[in-house]
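Below, a portion of the complex is reproduced, with chain positions unchanged.
Chains here go by letter, A and B, matching the order in which they are written, and residues are numbered from 1 within each.
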Amino acid sequence: MTALTLGSAITAGLARAMSDDDRVLLLGEDIGTLGGVFRVTDGLQERFGAPRVIDTPLAEAGIVGTAVGLALRGYRPVVEIQFDGFVYPAFDQIVCQVAKLHYRSNGRIRMPLVIRIPWAGGVGAAEHHSESPEAYFVHTAGLRVVTASTPQDAYVMLRQAVASDDPVVFFEPKRLYHSKGEVDLDADLADAPPLHLARVAREGTGVTIVTYGASVRTALDAALAAEDEGISLEVIDVRSLSPMDLHTVAASVRKTGRVVVVHEAARQAGMGAEIVASITERCFPFLEAPPQRVTGHDIPYPPAKLEKHHVPDLDRILHAVDRVWERDTGAPPAGGVAAAGSTVEEGVR
Amino acid sequence: MTYTQTTPHHGSAVDGTAADAERTHESAARGRTPRSEDGGDVARLLEPDGTRVPDPALDPWIADLSPHELRALHRDMVLTRRLDAEGVALQRQGQLALWAPCRGQEAVQIGTAHALSAGDFAFPSYREHGVLLARGAKPEGYMLAWRGEEHSAYDHASINVAPMQIIIGAQALHATGWAMGAQRDGSTDVAVAYFGDGATSQGDVNEAMVFASSFGAPVVFVCSNNQWAISEPVTVQAKHPIAGRAPGFGIPSLRIDGNDVLACVAAMRWALDRARRGEGPSFLEAVTYRMGPHTTSDDPTRYRTVDEVERWAERDPIARFEAYLCAEGVLDDSALAEVAAAADALAAEVRAACIGAVTRAPETVFDHVYAEPHAPLAAQRAEYVEYLAGFATEEDR
């Protein structure tokens, strides 16, 4: 085992994937000489050469579109989108081409493409540098969408993503790039948990926290704090947002009967909506309280000085835990729901 | 003049340098190329009446064309036209959901496709029926998508043609990426991106030129300027000849008569040769005309005159080539009859492929979304199959 940051675990994963398979190549802005603005590709151009670590012109549609062509030629391109907020110029290529080519061609064409995206906020960055666009991709059939919250997962999941014959959007929680953990660099992919499985990051009995990315850390902190208050939190790191491992999530919810979903992205039609809806469909009779969502607000990402009022923190998670913990809902309380709902105006009148 | 129409020179590098532009000015000055209807110069080897005119730059590229090859070009143009007519007819009869006629554009499609080698890879739009045919797609292959049975029905790997592209311009980037791959493989394979005049306005096509130029990728951009993007005349996209765009990106370009199959072969060979020699991308603007509606859903009388269509009919690519080949003795009546019979046979095959098509089983809509197992989707499929089975049961009762 080696102690690595999450960022350097990805570097190691890329290097390993590239030496395992010489059809793997990297494309992106500033990934060569500079080694990427986060240094995730540091040293790879030197090691594998400029033909395999390609500094591209400044055009995201171009990067993803040429990667599609490279995949058609038999390559396995790993593209880097420099920041979350810069993926949108490539949206058409991702949604209409990358996601659909296998389907359109009745399986004749494979799209073993990985789209790496340094992702989400909490790092005091400039506008457009703290976006959480994952729900767009989760809603897009044909893509796999994953994220890692530990260096070990980052190392293994990156390699699994490269090995997958499906296109994978790989979100890298930039808030955790510098967080360290033990990584087994000799891990055999065959022994690793499959890419699509969720991970129980902490076992508990009282309330299930379902989350992913950097919020896993926040949820684990919340679990420690809740323990002091006598509430046991089970924290599930979903890891794979599409497909989602509902089995693991549902098993936990059936045990606890209470669930809080946490993510940074805006709430409306976000990943949390899917998780809550799926849980409700599958675990309805087991629910002791309506699932709560703790998410970014339905606003554009705010200026950095205000981001702490947008990104869910420990307190907001605990607040929601209190709500699902305290509230018992066998039958409608007399006027109770209206009351319970009163902090949230339901209509738009 | 604000753009450079690069002249192909046989065997010599034409890399869009100043020297090259000089040459262009020079040849333009010689008045070599007649003016096309829409006001720009086009390079041409066959006049509309079939008269062969010399072009010192293009000539060498087709000097070696054998009578056999000339007949093959003719034959594929005729087959394409017949296939296209059959597509229109089948749509009218309700056998197809839609058809995008390519009538009038046979020369650029067949000419450029014939110049390709087997290892080259074509990235067509939705109107390149001739390219599919020339590359060897089966009738089901090119018809079933228009019937709504499949999104793409030919075998891309065996004929080296990407699925037809409906998102305007997207394929230009795919071709460029594929070419970057070919380059990395050290092969001499070339990618060809086909698109229309309208497509040149899309960011993707321009980004493709940027990437192709930066990496010197072996890709040929073939723009079939058929004067219209649905109802919009080409002047909405470009006030100046489209071929003039490419040199600014460092890509030599050539503006050719897209209704002259010999010019199309020659220009394409020039471009392919550059690519194979490692000289990078080229751009061809083939000036042609969409004789039919945009698709069978379109009503072109709303936006263009019969007059205009008639003027272009006089420049028909097949009539012109036939006149030339007959005059040269390459074709005679019996050969023409044989080609007509082949066209009839193809039409019958096409018709049979359409009418005989059986729609896939409902649950196949779940197939091939992913290459690897995907349990939630498998569950969705199972649920739907169970749901459908419920009907059978109900009906059984």
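Here is the rule we go by: a residue touches a chain if its C-beta (ideal position, glycine included) is under 8 Å from a C-beta of that chain, and two chains touch if they have at least 3 such contacts.
Being a predicted model, the structure only gives us computed values, none of them experimental.
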item	value
Complete complex composition as a label formula, though a single copy of each is shown	A x2, B x2
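We adopt the following convention: only the chains that are shown with their structure count from here on.
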item	value
Euclidean distance of C-alpha centroids - chain A vs chain B, Å	41
Touching residues (chain side chain A, partner chain B) in the complex	25, 51-52, 54, 56-57, 59, 61-62, 64-75, 77, 89, 92-93, 96-97, 100-111, 141-142, 144, 164-166, 196, 243-244, 246
List of chain B residues in touch with chain A within their complex	121, 123, 150-153, 155-157, 162-163, 167, 170, 172-182, 184-185, 191, 203-204, 207-208, 210-211, 214-215, 367-372, 374-377
